[in-house]
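Here the complex is missing a single protein chain, while all its other protein chains stay put.
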Amino acid sequence: MSTTIEPTTAPHGPGHGADPDAPKLYALLAGFGTADDLVVATRRAAAAGYTLMDTHTPYPVGDTADALGYPKSEMGAVMFIGGLTGACSGFLMQYWNNAYGYSLNIGGRPYLSWLSFIPITFEMMVLTAGLSGLFGLMALCGLPRLNHPLFNSANFDRATRDRFFLSVEAADPKFDLEATRAFLTTLNPLTVEEVME
Amino acid sequence: MPPEANDAAAPNPPQLWRGLEEYMDSPAFHEAMANEFPEDAAEWTDPVSRRNFLTVMGAGLALAGAAGCTPRPASMRKIVPYTRQPEQMVPGVPLFFASAAPLAGYATGVLVRSHEGRPVKVEGNPDHPSSLGGTSAIDQASVLDLYDPDRSKTPTRSGTPVSLDEAVHAVRAQLFDATGQPKQAVRLRVLSGAVTSPALADRVAAFLTQFPQAKWTQFEPCGQDNVREGTRRAFGRDAAVNYDFKQADVVLSLDADFLGDGPGHVRYSRDFAARRRVRDSIPAGADGEYVKPENMSRLYVAECMPSQTGSAADHRLPILSGQVEAFARAVAAKLGVAGAPAAGTLPDAAQKWIDPLVKDLQRVRGKSIVVAGDSQPPAVHALAHAINNHLGNLGTTVFVTAPVEARPDGKMLALADLVREMAANAVDVLLVLGGTNPAYTAPVDLDCAGAVKNVPFRFHLGSHQDETAGTCEWHINEAHYLETWGDGRGHDGTVAIQQPLIAPLYNGRSAAEVLAAVTLAGDTDGYDIVRAYWRKRFADEKRAGVFEQFWQETVRLGVVANSAAPRVEKPTLAGGWAEGASPAYPTLGADEYEINFRPDPTLFDGRFANNGWLQEVPKPVTRICWDNAAYVSAATAKKLDLDKDFRWTGGERGRTEVSVVTLTYQGRSIKLPVWLLPGHPDGAITVHLGHGRERAGAHVGNNPGQGPNAEGKQVRGSNAFALRTAATPAFGTGAKLAKTTDHYLLACVQANWVMTQVDPLNGTVIDRAPVRRGTNEQYKTNPWFAKITPTAAGETALISQNIPGQAGARNPESGTVRQRGTQYGPDHDHSNGNGNGHEGHGHHDDRLVPLTMYNPNDRLYPDGSRGPGRRWAMAIDLSACTGCSSCMVACQSENNSPVVGKHEVTRGRDMYWIRIDRYYEGTPNEPDATRTYFQPVPCQQCEKAPCEIVCPVAATAHSADGLNDMVYNRCVGTRYCSNNCPYKVRRFNFLSFQDWSTESLKLGRNPDVSVRSRGVMEKCTYCVQRIRYGEIVAEREHRPIRDGEVRTACQTACPSGAIVFGDLGDPASLVGKWKAEPSNYGLLAELNTMPRTTYLASLRNPNQELVDALKR
Amino acid sequence: MPQIFPKAVNPLTRFLVLLLPMGFGATGVGLAAFYRSSYATGKEEVVPQPVAFSHAHHVGQLGIHCLYCHTSVEDSHFANIPPTATCINCHQEMWHGADMLQPVRDSFQKDKPIVWNRVHNVPHYAYFNHSIHVAKGVGCQSCHGNIDNMNLTFQSSTLLMEWCINCHRNPQEQLRPQSEIFSMTWAPGRPVNGKAQVWVREDLPNWGKNPDGTDTAHASMIGQPRPTAQRELGLKLKELYDIRDGVTMTSCSMCHR
Partner (left out) sequence: MHPLVQNKHDLVSVGDAIGNVVLDGKHPRGWWIGFLAGFAMLQVLAISVAWLFYMGVGIWGINVPTAWGFAIINFVWWIGIGHAGTLISAILLLLHQKWRTSINRFSEAMTIFAVMCAGVFPLIHMGRPWFFYWLYPFPNIAGMYPQFRSPLTWDVFAVTTYFTISLVFWYIGLIPDLAALRDQARNKWQRIGYGLLSLGWRGSAIHWRRYEKVYLLLGGLSTPLVLSVHTVVSFDFAVSIVPLWHATIFPPFFVAGAIYSGFAMVVALAIPIRHWYKLEDLFTDHHMDIMAKVMLATGFLVTYGYFSEIWMAWYGHSLYEWGTTIERVFGPYGWSYWALIFFNCAFPLVALWSRKVRRSEFWLEMVCISVLIGMWFERYVIVITLTRDQVPTEMRELLPKKQGGGGGHSIMENAP
């Protein structure tokens, strides 16, 4: 594996509070060639005490999330609640409409023909669960976020292809541009770059 | 004017018409009306008539309506009040008027319902003996003739419209010289149909007095010539005969279709049915309407073409028409009728009949009837009378009366004389006075149409520009019977007053009016003529009371009291009654057939060829519509290798491709499709007259959209008159049948002909038993036989209780119901503890538990929430149904059902809310073993309706009183309900079937029923408009609805009283009593649909001796 | 890779995502409101007429009874629009020269009906019957509003199906005694002619008479005070007039056939 560190310069250099309009540093982005390297790097960074970190990979690399300390996903709960709501409202909608909305004698069946209500109840459950999954995912992930500082990185397009990135945000309490850069360099990255906001 | 509301569910159909106010605004109406009220209307306007409504309104034409389509309701519609409202008329409330529907001279008393001056629905007049409340399909459809868009609308000369005055003056100029004196030299002939009308006869008599040289000829192609001549031969005098089938224990019909044809058949159906409606317990106060099984009458029919009567028979002998006489002679000889001619040879089957039949007739001396058919020669009629005389029936079941017709004479012969005169240039003036169309109907060998051309002055009065109008120079448009005053006599001579309900739409005139006008008589208005005649007769007969009172009462009732033809007290046979018997029946050559000409069951002699209802209603027995065919037996069809091909569709319903044959008789031939008819005897061909009219009318009879007939002409069916000669008007031998290579598409709504299906695996017969049938002997031993369901479901006993109104398992002694518990599986009726038989009247819920997953006792009917608790229901007695189709036309008329045309019928899309299923028992190869059953099927109004649960938008749902409501405006047209209806009684508007453009047809629609647009399902509603109207009337008066107060259209029309409708919630209702009968069963009730319409099993009363004899 | 979208896009996209359900909801509510609005239903919309006939004048001021013109309201589904002859009954004497009445005179002389614009347009597939409503204690005012105050007539109710259904389910909210059917001033508990309301014979079904002329059990009510609260009165009348339950009264074929 190559150890070449590509010198990267920010457009205006690290702004030490000189110009308030000047872009602020957002994060340091280290690119790795393999998922394994990334996992190792992430673990070490976490061990080093960095907290505001993230990894960016073309496919899910579960170990990094563990290394970053992310809990099991809460999406299950979101979709369960969504589905339950849908099922209940679906059933009640049918019952209410039949019994109270407009009481009609349909083929001599009782108003509470619960057997007949099951298919729609089920469909409503799946529909709401699915939609709450989609919208829950978007809400929790803060998507859509079309503009993100990381996209300022020239290399970041490879995050969806063949490169595995670790970003350490400047807002991290332990963050120090030089020290962190040095630290990252020790992790065997292909690249380390400064990403401005 | 007022009643809005007419068409449902139409998104935006052309010429949406909600009420007369809008209707009158339409430009088409303006145009139509411009033609309809000619300039000389004033001369004829009847100042006395109380029913000139349309003229009043017709004048009230306002600005063109706002025809836009806006989502906003406001200001969309106009409302047009009267300027002077007629008295006695409440807008929106229909009125009934008594009138008389004429057919071939004879009148049936009718009550006609009028909405704001528009006659809409014809019903029978219970006070008239020819009707007793029932009607025939033709009577029902007569109202459509009034609104026929092809009616002749104006007087014409050589086809060019002229004024009425001009036409009248032209006739006058022929009759009177310049000084106004009658011309005595002019050779004057008057031709009309048969006349029973006393007022018209009086007018004709006056005419003949004024012009002594004139001759009056009556011509009916399908009239009573043979009956009249036979009676004259038997009794030596002009006489008429009528029968009392209520008193007859045994009836022998010699080719007589007394249940389906001829004057009085409506009444006869009713009387006959009274002896066929078998009851276990006869309801109180229903004397003479029902019988115990042992008192059921027995009907023997020997006939050629299977008729309604033959279908109702206990024993039917298929026999050539020409052999009927021999058969009658054999019967007479066996009975020992004095002076009877010698019996000839008979076919084997017929020979077997003689002994058991004669024995049966002798058993019930004085209580039997032998009746000969209209198409049988006079000799057969004379024989029948002689047998009746011999059996002592005269005066008990058979009544000889004074003649009913105004001048009973041989009509076919008289026409032949007239034609001869015309051909010899011996006629100067010919006045054709309506009711007859000789240019089309006259025997072909007379060449009537050619002879007429020799007459210098030819005048025609008729409702249409028909074939005869085409041969005449002058024409005046005839008024419909609902437009003009008149009278007419029923089968027994009772006079009905024909009262108009509407001013003539096209200013037409009746025959009496025209005669009066051309002869410068004092009264020229129909009302004056009829009234004046009856004033005179009132005085002549020295009737008690004041004339005015008599007149008012007579018009109100529609019947002249005590006007039946007087009975001959002690009729005696004339000496030479047996003379003139036909020689022995000629033997048929190998390729020869007997040809039979019969009037069409719905088109009659062709006069209704432009009536869409009558064209489309399937003919009784054959179930073919829109066409005629050569009916032959299965053996004949096989011999000639005739096709009845369903093609790759397998189409057994609506669409059949059949061979076209060339039918040759006496050197003339026609081409027509051929139809294999079970029950038709071998060696004979039957064709129906009345088809193939070339000048019937552009909308129906000659509508090019229906495709050409078998001969390639734009007419409906083939013209059998082209074969009929004066010598053989009913049947003759020597006809030839040749198969052609052509095929023809016939619209037969029911070619599938058996109730059973053969299992190809083991050859067993699967009997679905839609018609439960049995004999009265079976009934005597086990009246519950109809309860046996054809499925193997173990719940049979329970299901039969679940038929609403059913008296369930109340009959422990018969054991039928309970036994099945062990026979087919566990008995489920443990929950039904009550054995009192009134179980069906209560709430049914507790019985459902084993059959439903739901707990039925829930909020649907919380206690006391059902108010008066009406439960509408219907019962149909299959023993009484004769398959006459009157109910189908009545339903169509009442419920604005469209006519879809032959093409759509062949695609299985007829729109009848009630249909008549016809089933055969037996095999087509043995015509004498075939038995026919009819089953009218309206919506069964299932309590657990399969259609309802599958409708996604609740467009069909149950009303609290148990109707299976169909909400047209909610329907989105998924058609799932139709799929799930096991009875297939739902009808879908696949296309825009309603005629939205013909203005005159709109006048005839029932404003209380939505007119359905395309894409909408429709079906029988139990005439919910009548139910709601009856409810409103009763509830306004805070009283319960009386039993029989609400009657459905089919029930009212049924001549044999086979249908009863009412409230099951009323414990005294007749329908409840019918349903409590043991023979009551629900069609497909094993599907647990709990139908509110149920059937009483069809019972026959066969003679066991004859059955045994035939087996030998 | 350069940034594709500017920063400002972020809040915008989120807003758009939120807008989706909000837009659906708002459209639904808007449509619901529109279909019930006066614009769509024609409620309270004055309909122009060929003759400016004023109910306020004839009914409110002159006190002509409803039945004088609408003769068939007790007998037919149709209340009747009076024939021109009815107008002429009075107007041959009064205002016989007024220009305003020229169409009326024309109509009478030429036997040409006056073509009015229909005010209450019930859909043609709904079969409304005036007579049964009047017989069961639904006053004119309940549907037609204070017609005695209307100059040109307008529709005072929406005539929507839900409006019909509402009353068919809860008729007690609208019922009034038979004797007050045509009254425009009646209200439950409001004194009539300064006196508290009491039951009168006219209020009773069939005037409290059996077919044989004897009094029914209801006749004892005559002279008793009427309940003063609409609910109480309505329930009493519902029972008195045999008005059926809501399920029955909202059966489809009650109105559609």
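A few points about this structure:
For reference, chains read A, B and C in written order, and residue numbers begin at 1 within each chain.
Here is the rule we go by: a contact is a pair of C-beta atoms (placed from the backbone, for glycine too) under 8 Å apart; a residue touches a chain by one contact, two chains touch by 3 or more.
These numbers were taken from a predicted model, which means no experiment stands behind them.
In the full complex, the chain left out of view touches A, B, C. Summary of contacts with the chain left out: across B:971, B:1071, B:1090 or B:1106, the touching residue is B:971. Considering B:470, B:908, B:922 or B:1030, the position touching the chain not shown turns out to be B:908 (whole complex). When the whole complex is considered, the residue among A:30, A:45, A:87 or A:124 that touches the unshown chain is A:124. In the complete assembly, the contact with the undisplayed chain comes from B:953, out of B:286, B:738 or B:953.
Considering the complete assembly, chain B touches the hidden chain via residues 9, 11, 646, 648-655, 750, 752, 754-755, 757, 759-760, 766-768, 770, 790-793, 904, 907-909, 915, 917-919, 937, 946, 948-954, 957, 970-976, 978-980, 982-984, 986-992, 1014-1017, 1083-1084, 1087.
Panel shows chain A; residues 54-62, 64-65, 68, 70, 73-76, 79, 83, 93-94, 97-98, 101-102, 104, 106-107, 109, 113, 116-117, 119-120, 122-124, 126-127, 129-131, 133-134, 136-138, 140-141, 143-148, 150-151, 156-162, 165 of it touch the chain omitted from the view. The omitted chain makes contact with chain C at the following residues, 1, 4-5, 28, 32, 35-36, 160-162, 165.
We adopt the following convention: only the chains that are shown with their structure count from here on.
Each of A-B and A-C has its own count of C-beta contacts, and the greater count is at A-B. A separation of 45 Å divides the Cα centre of chain B from that of chain C. Centroid to centroid, with C-alpha atoms defining each point, chain A and chain B lie 81 Å apart. Centroid to centroid, with C-alpha atoms defining each point, chain A and chain C lie 61 Å apart.
Residue positions 860, 957-960 of chain B each touch two or more of the other chains. Multi-chain contact residues of chain A (touching two or more other chains): 102-105. Those residues of chain B that touch chain A in the shared complex are 853-856, 858-860, 942-949, 951, 954, 957-960, 1090.
Every residue of chain A that touches chain C in the complex is listed here, in rising order: 102-105, 138, 144-147, 151-157. Residue ranges on chain C touching chain B, taken from their complex, read 39-42, 45, 47-48, 71-72, 74-78, 80-85, 107-108, 111-119, 121-127, 129, 131-132, 135-136, 155, 159, 205-206, 241-242, 244-245, 247-248, 251-254, 256-257.
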